[in-house]
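This is the structure, below, for whatever I ask next.
One protein chain omitted, others in place.
Labels run A and B following the written order; every chain starts at residue 1.
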Amino acid sequence: MRSSRNTALAMAGVLSLGLLAACGQGGGQGAATTSAAPGDEKVTITVAGLLPGAEQDAVDALDKRVTEFEAKYPNITVEPQEYQWLATTFAANLAGGTLPTVFEIPVTDGKTLIENGQLADIDAQVKALPYADQFNDAVVANAKGADGKFYAVPAKSFYSVALHYNRNLFTQAGLDPDKPPTTWDEVRKDAKIIHDKTGVYGYGMMALDNAGGWQLTAAANSRGGVVQKTNADGTYTATLDDPAVAKHLEWLKALRWEDNSIYPDGTLGWAEINQAFGGGQLAMYTSGSDVYTALVQNQALTADWGYGLTAIPTENGGGALGGGTLAAVKVQATDAEKDAAVKWIDFWYLSKLLDEGQAVADAKINFGNGQAVGTPVLPIFSQEQWTTSMGWIKDYVNVPLKDMTGYTDKMFSQKLIGEPSASTQDTYALLFPIVQAVLSDQNANVDTLLAAANTQGQALLDQS
Amino acid sequence: MTSAPVPARTARRRAAERATRSAVSDVEWRRPRVRTFWRNVHLALLVLLVVWCIGPLLLLMKFAVTPTQDILSTPLAVFPHGMAWDNLSAAWNDVHVSRYFINSVILAGGSWVAQIVVATSAAYVLSVLRPAWAKYLNAGVLVTLFVPSVVLLVPLYLVIVNPPLIGTSLVDTYWGVWLPAGASAFNVVIVTRFFDNLPREVFEAARVDGAGPFRLFWSVVLPMSKPILGVVSVFAVIASWKDFLWPLLVLHNPNLQPLSVRLPSLQATTDMGVLMAALAIATLLPVVMFLIFQKTFLSGVGLGGAVKG
Partner (left out) sequence: MHSDDAARSGTRRSPGRPVQVELADPDGPVREARGAGGAPVTPARRHTPATWVRGGGLSSLVFALPAVFAFGLFAWLPIGRAFVMSFQKTNLFTSTWVGLDNFQHVFADPVLPIAVRNTLWFALLALVFGYPVPLIGAVLMNEVRRAKGLYSALAYLPVVVPPVVAVLLWKFFYDPRPTGVFNTILGWFGIGPVLWLQNAHIVMPSLVLEATWAAAGGTVIIYLAALTGVSGELYDAAEVDGASIWRKIWHVTLPQLRGILFVTLILQVIGTAQVFLEPYLFTGGGPNNATVTVLLLIYRYAFGNSLGGKYGEATALSLMLAVVLAVLSVVYFRLTRRWSTS
């Protein structure tokens, strides 16, 4: 380097440039809502459409629905955009303004986004809908802000965590596929029998990423424990060291090191475990109850493949962890856009649950593409409404409902537990390494690991 | 084992015969024991290289046309159940590897243009035009060479999300990948060095003929720079083809993603055989380019060593 003086000058220049720019950038993208007279004027909105790479039939179907909607509301133009919610990309899309006007978020993110003022206030528009007060309490909690106003709408895919099992492997191992296990001890016993008799691992556990923490939380919930408590004053307490969590980790440890009946790979994520299951490499696992749809889409499962679904085993007053997807509107939307957006939400997501014509149209299209129709999901409205809407589409149902009675018999009566309200993803992030440790290290000390995680978890909750 | 002292006259002649030589002299090479020893060493080295370097790639090619079951249960067996050529067509069509391949090509093309434009114009200023402020530009460029890329990761990402001059977000656009690729200090340094070594007479002659700076650049400097432009191009294309983290952060829409970003996310939803075929397709272009442009590659790598030294 010839001249260190020039370098120093250059660095100073670079630094001051950065300072100037950074200070000037503080504003970023502020919320700007201009009020314009809604209703009559022409307005265009972009909406979350299908997953990228969706089949052409599904795209055509969506376009048909869009045409129907535009016929009903001639002043609104709808442009669907391919959409996929990913933890790593959502925040940037939100800030960069590349989200559609109507987008989807998981229920767990609703609260924080509302608190941060990143979702539009659509209270007036939602309350104008006839069913605004008919939402199931459990699903609507995270769609409203602390002020009780609607900032998002429960839209789709409401699930509770359930146990998926391979009926063929049960039969091969001499177990009755119509009598799946109902307690965790039975799961362990059955997993061992399956492994001993068929050589296939009896159970699998997610551990790759936050999904592993999600499933551990679900298991803890099913054993009567929780990983987080809301205090009366609105703060939160981390309870990652709840005995139910430890008990389940010890249970996983026993399956791994004593029975050798659990898939030993600690790198199964949500999609990988589906793949392993669909490939016949493990016999049982827990995941959202609506996973069958994905199994059809990605592993080409058919109704006669041998898929079975039953409720997650519970003990000690435990329940099933539930979640779902909300639809929300960009905070920068104008009033006219918000009106149009809520009308679209009503039409696309909810009308098929409330209107027979829409329900049948939707089912027909999915059936025609060989997609799953009738996968059990939790009702967004009341149970009666759900039963009615299932009746409308019964001619198109192509999922093996008779093999899912273990779940459908209990799905309404079982206790539903929401995901942790605060720092959800961070909490899961603290839990999944412990699952990995238990699966990879025979001497992992569950209590120490949980205690350390809990301290961190509490620190996170105190920070936010 | 020591050799007999070589007479000075012979040593001088030898030195003249081979201007560059290695540790083993020609004299020693003529001795059978030396020759055999080294031949054996080289043979062993060759075998080792073939197994170590090509082995995995051969396996990849084999897996690409093997049925999934065979890959999973007997990976090292030689086609016990025949070959599965449809892995390749499944990868190209069903998994849309063709689309991601084209995305990689588009990304590589744009990055190449950005790098060539920035490197040649900057080197022209620094080496030929040399205004008074050139040394500040030079220092500024060199500073970035010494800053580890980790520092840039997050703030550059935020710049892409909210670029100051441009207005709209560059997320999910190819510009978000092309434009930052242009800011390569290494390119500027090697092109500047090359320009420095160009004979000034030609420039003077052109100026005499009335060429302005633009004509000089376009018609004189650039045509003379083909070797260095070749090196920069080859490296630009290969670097873009291999790039992973940056396109991962910038391109969220799977339709825009190149192979390097898309392949890992296909892992969980794709048959192993088809995945292997996709990996093989992704490897093909850089390997073929390397085999064709070997000399340019290897000379460029040597250059890289010289710059850092």
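Basically, a contact is a pair of C-beta atoms (placed from the backbone, for glycine too) under 8 Å apart; a residue touches a chain by one contact, two chains touch by 3 or more.
All values derive from a computational prediction rather than experimental measurement.
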{"item": "Candidate in contact with the missing chain, chosen from A:182, A:369, A:425 or A:458", "value": "A:425"}
{"item": "Sole contact to the chain not displayed, among A:136, A:325 or A:436", "value": "A:436"}
{"item": "Residues from chain A at the interface with the omitted partner, ascending", "value": "2, 13-19, 21-23, 25-30, 85-88, 90-92, 94-95, 106, 109, 112-113, 116, 118, 207-209, 264-267, 425-426, 429, 433-434, 436-437, 439-441, 444, 452, 456, 459, 463"}
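Here is the rule we use: only the chains that are shown with their structure count from here on.
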{"item": "Chain A-chain B separation of Cα centroids, rounded to whole Å", "value": "41"}
{"item": "Chain A-facing residues of chain B, complex", "value": "96, 135-136, 138-140, 142-143, 155, 157, 161-162, 164, 168-169, 171-172, 249, 252-255, 267-269"}
{"item": "Parts of chain A lying in touch with chain B, wherever the complex brings them together", "value": "1, 3, 6-7, 9-11, 13-14, 18, 21, 24-25, 28-29, 52-53, 82, 84, 86, 89, 92-93, 95-98, 269, 271-272, 274-275, 298"}
